[in-house]
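Yeah, one chain of the complex is gone here, protein chain that is, but the others are all in their spots.
Chain naming follows the written order as A and B, and within any one chain the residues start at number 1.
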Amino acid sequence: MLRLPIYLDYSATTPVDPRVAAQMMPYLVEKFGNPASRSHSFGWEAEAAVETAREEVARLVNADAKEIVWTSGATESNNLALKGAAQFYAGKGKHIVTLKTEHKAVLDTCRELERQGFSVSYLDVREDGLLDLAAFAAALRPDTILASVMFVNNEIGVIQPIAEIGEICRARGVLLHVDAAQATGKLPIDLAQLHVDLMSFSAHKTYGPKGIGALYVRRKPRVRLAAQMHGGGHERGFRSGTLPTHQIVGMGEAFRLARLEMGSENERIRMLRDRLLAGLSDIEHVYVNGDLEQRVPHNLNLSFAYVEGESLLMAVKDLAVSSGSACTSASLEPSYVLRALGREDELAHSSIRFTLGRFTTEEEVDYAINLLHAKIGKLRELSPLWEMVQEGIDLNTVQWAAH
Amino acid sequence: MFAPVYFDHNATTPVEPAVLEAMLPYFSVQFGNASSRHEYGRAARRAIDEARGKVAAAVGAQANEVIFTSCGSEANNLFLKGAAACLRPGALVVSALEHPCVLRPAEQLARRGWTLHRASVDAAGRVDAAAFAELMRARPKLVSVMLANNETGVVQDVEALAAAARSAQAWFHTDAVQAVGKLPVDFRRLNAAGVHALTLSGHKLGGPKGAAALVLDKRVELESLIAGGGHERGLRSGTENVAAIVGLGVACTLAAERQAAYARHVANLRQRLESGLLALGATVFGVAAARLPNTVYFALPELDGETLVGQLDRAGYAAASGAACSSASPEPSHVLRAMGVSPELARAAVRASLGATSTAEQVDGFLSALHATLARLRRLTAMSG
Partner (left out) sequence: MAYSVKVLDHYENPRNVGSFAKDDEGVATGMVGAPACGDVMKLQIKVGKGGVIEDAKFKTYGCGSAIASSSLVTEWVKGKTIEQALDIKNTQIADELALPPVKIHCSILAEDAIKAAVADYRKRHGEAAAG
């Protein structure tokens, strides 16, 4: 039987995979030691589990376990990477380059760095959501110390050309940070090949628990950071604070499963995503936001023209979907990501992000298709704009009464 | 299976069964992101709101005074650096006993133009009231004194110190990570005395690791340490750790309900343990001061603490030779050094911290294991000597 609402918001968060939860449980109860306790078996047992998990996280991205620093999540990783690198290398220069479509965790951190005296260039992306490499190279200056580009966009799922961006950064002596929160388990990441210096990870986007993430900090060539959280000197001084063993074990197991199952899982999810898109493609005036090819298979972001966004969300309340990034959805501002793609506000407002995942079924996708057909039809029946379009009126020529 | 006896509850505690039960749905069916507007998200938001209420109620605060963080260290960093960021650099006072997650941020601030003063302590591990009052003449803008020390268990008279800090109009913070659950802690009362912020942590009181809180008087202006999304009233961004926060809420409720019974139970055991230790010729630190009811910090003068806890572990008893976080460092405890204990004696220090599930049999077993270990080690020392 279908559980309503149907969860199609896997980019906001994922359930903990039951196999992951099973690994975590002992570390809440009988193996509850503090990994920093060096004087007894409870502590050693917890520390061993933490190090096994570190190996697993490193293996998924082909890095060395020594390059993995635990944090409370990708937001903290992004903060540590950007502030830590900017503050450490401030003597070399004070310019940072990033994209307008980055996650708030990067954008808000950059704003804070601007207040600390750094200058930040926020680059436009092309209409397909991808970064123009020539524009990126042109934005680097002699005083640029750091660039931050997300691997996979959380709203539109497009994959930025990280390999090429890495080449440019390495050649220009600029550190590259990559927010990979939405990328793990969705595409192969090989840090032995990529010229990436810092990479942020999150567990809860990849079937692990919330409250745990990691930052990859390259050792060869060595990247240094100013710590942001001080105390007992955990994580080789990069990040103090008691390590939440059960969450770390969960992240390790989640990333291990991702490494083993990514190939087949992504094919299944791509099939479901394509089924969803095909099922909706006979509705007129539906637009895909972001490039459909350079994109993770989980994501479909559509704008339904001539339907207002909030009434659309009301209409699809049996679907747990997002009309923008989860972190900004408290406000009714049109998505800044879609705006950066050049979408006008109406189309940004009437967009829905569908993100599919490990537990999405064909039946759920079909339910969504049928529901959207019915509801879009009903809302357009209600829409004077739709009526005018049907009558052949170009809405851009209409003189709207200012309100 | 042989289960070792755990006498290191000040380092961390197992999660209470009722806490685990409350957390479980948030790993599976209730897995939503609290920022999502759909039902999954709203359910997560409701769970966080409820937990916030529980944490607040357990320490006599209001729900809107509770800011969730990932750990106690983060809460302490958030208060010190966050409050400092909203002030012009000035004087800053912390006690010499503080945990590294207060001391290190304070030292960071000292590198950014702040003048750091360490309040001295007496031989019993209490902050020296006269010296503290003297430091207030430097008109510090920030003060942080822990409610109870993690090593000695010594409880500070924070209300009196906060009252003394009033004239300086400092923001006064107390790290209550070791105190909540072990002592009655009432933020309203502390607040009335002049305490503006308090740190508590889930895993020290039967909750999970991964959730802690800064309880903050809303008059205190803070800048966030972690930006991006504006969670926790803009003071702490990042997707909320719903399961751990729910666990923290339930753990706080239980800890508050059980505090009196817990304190009686562990105090009895502690007395039993301490008399046994004294009979073995141990020095117990902080005995002249009010202490947490569960903590014994002792030394057997001629034995190295690291060696002793290693032997005890082999005998099936988990104790600590110092604070968990800093136990990698071979340096003798900064707490004992601040109390004027010689480096030699400080190196002999061992901490036993009891919990609600500790028993008299365990205490007796610990004492016999200690006795046996002592005899063996003394024999070895005698032979090698």
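Note that a residue touches a chain if its C-beta (ideal position, glycine included) is under 8 Å from a C-beta of that chain, and two chains touch if they have at least 3 such contacts.
All values reported here derive from a predicted model rather than from experimental measurement.
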{"item": "Interface partners of the hidden chain - shown chains only, full complex considered", "value": "A"}
{"item": "Of A:48, A:314 or A:374, the one touching the omitted chain in the full complex", "value": "A:314"}
{"item": "Contacting the left-out chain in the complete assembly, out of A:274, A:318, A:346 or A:366", "value": "A:346"}
{"item": "Where the unshown chain meets chain A, residue by residue", "value": "306-311, 314, 344-346, 349, 381-387, 395, 400-403"}
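FYI, only the chains that are shown with their structure count from here on.
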{"item": "CA centroid of chain A to CA centroid of chain B, Å", "value": "35"}
{"item": "Touching residues on chain B, where the partner in the complex is chain A", "value": "3-4, 6, 8, 11-15, 17, 20, 23, 27-29, 31-33, 35-41, 70-74, 76-77, 99-102, 104-105, 107-108, 201, 203, 208-211, 225-231, 237-244, 306, 309-310, 312-313, 317-321, 323-329"}
{"item": "Contact footprint of chain B on chain A as seen in their complex", "value": "5, 7, 9, 12-16, 18, 21, 24-25, 28-30, 32-34, 36-43, 72-76, 78-79, 103-109, 111-112, 202, 204, 209-212, 228-234, 240-247, 313, 317, 319-323, 326-330"}
